[in-house]
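The other protein chains are all here in position, but one chain of the complex has been omitted.
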Amino acid sequence: MNFLLDNLSIGFSVALTLQNLSYALIGCLMGTLIGVLPGLGPVATIAMLLPATYSLSPVTALIMLAGIYYGAQYGGSTTAILVNLPGEPSSIVTTLDGYEMAKNGRAGPALSAAAIGSFIAGTIGTVGLAAFAVPLASVAIKFGPADYFSLMVFGLIGAVVLASGSLPKAIAMILIGMLVGMIGTDVNSGVERYSFDMPELADGIGFVVVAMGVFGYGEIMQNLSRGEIHRDLLTRKLTGLMPTKEDMKAMLPPILRGSAIGSIIGVLPGGGAMLAAFVSYTIEKKKKLKPDEVPLGKGNIRGVAGPESANNAGAQASFVPMLTLGIPPNPVMALMIGAMMIHDIQPGPQVISSNPELFWGLIASMWIGNLMLVVLNLPMIGMWVKLLTVPYRWLFPSIVLFCAIGVFTTNNTVWDIWMVAIFGLCGYILMRLGAEVAPLMLGLVLGPMMEENLRRALVISGGDWSVFVTRPISAFLLLMAALLVVLILSPALKKRREEAFKEDD
Amino acid sequence: MNCRNILKFAAASCALVTCVASAQSDKPISVIVGYSAGGSADFVSRTVASEMSKQLGRQVIVENVTGASGMLAAQKVINGPADGSMIYMGGTDTVVIPMVNSKVKVNWEKDYQPLGRMTSFPMIVAVNSNSPYNTLPDLIADLRKGKKDFTYATPGIGTMQHLYGALINKNAKVSMVHVPYKGGAQIATDLMGGHVESAILVLSTAMPFLKDGKIKALSMSDTARSPAIPNVKRIGEEEGFGGLSLPLWQGWFVKAGTPSDVVAAYEKALLGAVNNVDVQAKLKASGITPAPLNGKELGTFVKQQAGIYKDVVESARISLEE
Partner (left out) sequence: MVKHRQNFVFGLLCMLMGIAFAIGAKGYSVGTSARMGAGFFPFYVSCLLILLGAWISVTSLGQDHKPEGNIGKLYVRPVIFILGANLLFGVLLVGLPSVGLPPMGLLVSVFATVIVAAMAGREFVWREALLLASVLAASCFVLFVVMLKLNLPVLPSFLTA
């Protein structure tokens, strides 16, 4: 414990200089800005800003980049809640209850829940990172392809939980997402599948393109078809900006649960933070509702607070493999490693001992960044909520525009703009048929990862399927997946029948 | 919401427009990079481009056109005008991808005019530090004795890493099992976690793990031994490899048919930029080895390398089609 305090004090003495604080602030502001703009991600921005950080000291440069990363996460949840646009996989879950809350006039509490949850998770994540970085790193190494496959099975079964409507339809949407994810070059054989010999399809269809299409355009067309009365109603009955006492009481346990989940699952390379958000939602949804509580998926604050905390703690935890092993778990981290190398710091296990001020300074600044974000964002909630009072006839052309620009700038190709139109149309049709799009997005992200790891595990085992049950991690995850199936089927069947009867009346 | 406001706006936008127009009067040269911002190709291009701007007195900007292993960028330059307005950032993929995928109609010899090489850097064959093997002959001997299912991980089918593994299989007459990944990040974790037995890595990204003793290098692919790992034999020194080498390289090209004065000017500026002390320092700091060659030398070099690629691709039947 003592060494922890010593180390954190080194960290804070580094992070609390005026220069570092101001760069953290700039980073957070930039990040929030790009996060709020749909389609723009931190990767492009960090890449653009990288040359500008060459002149800074390595700690300062990393602090600023980390600020952008967190800021983008914060900003992303704002868009997810306000206009139902998830800018990255981890905010899909936030749209479910966040946007419902916004529709019920509770955008303020939803945004505060996200902000407060993220801050608490950030704090827990920082302490966790400081204390357990090295043991956590070994978790990341222990996960082999077979274990990833089982994790994806677990994740996809969990995706069913996201649906609040019909179960078979949700499963169908997951399968559709998986198939769309198969488009493009197959990692294991190099074959281009379903690409019709178009080189633009060789890399598959990007998450942003599908998300902007089905969530962004699909939703807008759906709203316009319904008529505007519906939309204007929700802005008028705005209730309080801040969460009430009951809200606070309801959201604290999910925040703590989410933080714990995020800190552990987040270390897994490739979608750790998203899976964390998602496991947290599953848990919240499976918890018994209090008598007067709104069910999850209909605007329950727990459905925002839990996943948002898990997501942020996961983002924190994703620094673990990078700092301790030098392995970037996502593109943002890869860029950060680039930034370290430019300053002649070799990322890897030796960073903690060779550059303690960098390691601990970065960790301290993560917490400071989180604090800054909560301080910046809580007062801004009022402003964001005002955005909802802008008449919809002004809002939707702006969303269309920002989606189009965001989609274009992700890869700088106009091809993505044609694709987003196609997915917009698909999204609209699917929504008109009463299907939910969140499970489709998860299928899109998890399906290809699942296939890739299944096939890789079998290549390594020489075609022996038993690896999935003989490896302890994999066996455990498959067992959990089986339990989840039982859990989903038993009460859901009963509940669904009840719902069906209710609808008949 | 009245007309006066609209007029004000119009006036403001006009002012904006004129100011933007004057800033763009000198048309910049675009460097088309086929990989996303932040990667090594992007980094090298940006570093060299900024110095080249100074040398040419004309803005050189980097444009990322990602997709299809960089082939969208390659195609974009071919489809553009042959006036030097676009420079193509080429590399091993430019030569290999058309060999493994007949749908890609890019012919580096006919479609481009080489400007010069910028970098060249080695790959290594790495194993976990618990592995019983310390040199490539150790491993080959064991494989010949009948060891089965020895896996090597690479960042994908048809990558240079894959070619390196296939080259060892071909020349040493062994059969290691190829495990393709999607990019490089996951490979290091799986190698350290013992999920794959070996991996082919770019030396610079493997360096921290080597220094830390987490992995061992059995062989490296460059033309000369690397000062960073002086004890690791280069592949050309091994028996049966006849002195060949298989480095990764990056160079700039323009569309074939570009006026020769433009080519000459670019070539000179590029060579100057890559030889610049600051540029070299920046590249080396990121673990990238500057290796300047002029356009003609690059052409000869690529032609020689392309022969090796072709042999390996054909003998290992590497293909992106079924």
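Per-chain numbering from 1; labels A and B assigned in written order.
Methods note: a residue touches a chain if its C-beta (ideal position, glycine included) is under 8 Å from a C-beta of that chain, and two chains touch if they have at least 3 such contacts.
Bear in mind the structure is a predicted one, so any value in this text is a computation, not a measurement.
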Pick from A:172, A:352, A:371 or A:487: which residue touches the chain that isn't shown?
A:172
Which of A:119, A:217, A:281 or A:360 sits in contact with the chain that's absent?
A:217
Residue, one of A:24, A:37 or A:161, that touches the chain absent here:
A:37
If I consider the whole complex, including the chain that's not displayed, which of A:17, A:57, A:164 or A:412 touches that chain?
A:412
For chain A, the residues touching the chain missing from this view
33-34, 37, 40, 44-45, 48, 166, 168-169, 171-172, 175-176, 178-179, 182, 186, 188-189, 191, 193-194, 217, 220-221, 224-225, 227-228, 392-394, 396-398, 400-401, 403-405, 408-409, 412, 414, 417-418, 420-421, 424-425, 428-430, 432-435, 447, 451, 454-455, 458-459, 461-465, 503
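Rule of thumb we're sticking to: only the chains that are shown with their structure count from here on.
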Distance from the CA centroid of chain A to that of chain B, rounded to the nearest Å?
31
Given the complex with chain A, which residues does chain B contribute to the contact?
36-39, 42-43, 46, 50, 63-69, 71-72, 75, 100, 103-104, 148-149, 151, 156-158, 177, 179-182, 185-186, 188-190, 192-193, 195-196, 207-209, 211-212, 214, 282, 285-287, 319-322
Touching chain B in the complex: which residues of chain A?
43-44, 46-48, 50-51, 54, 140-145, 185, 187-192, 197, 199-200, 202-203, 269-270, 321, 325-329, 331, 334-335, 338, 341-344, 346-350, 411-413, 452, 456, 459-460, 462
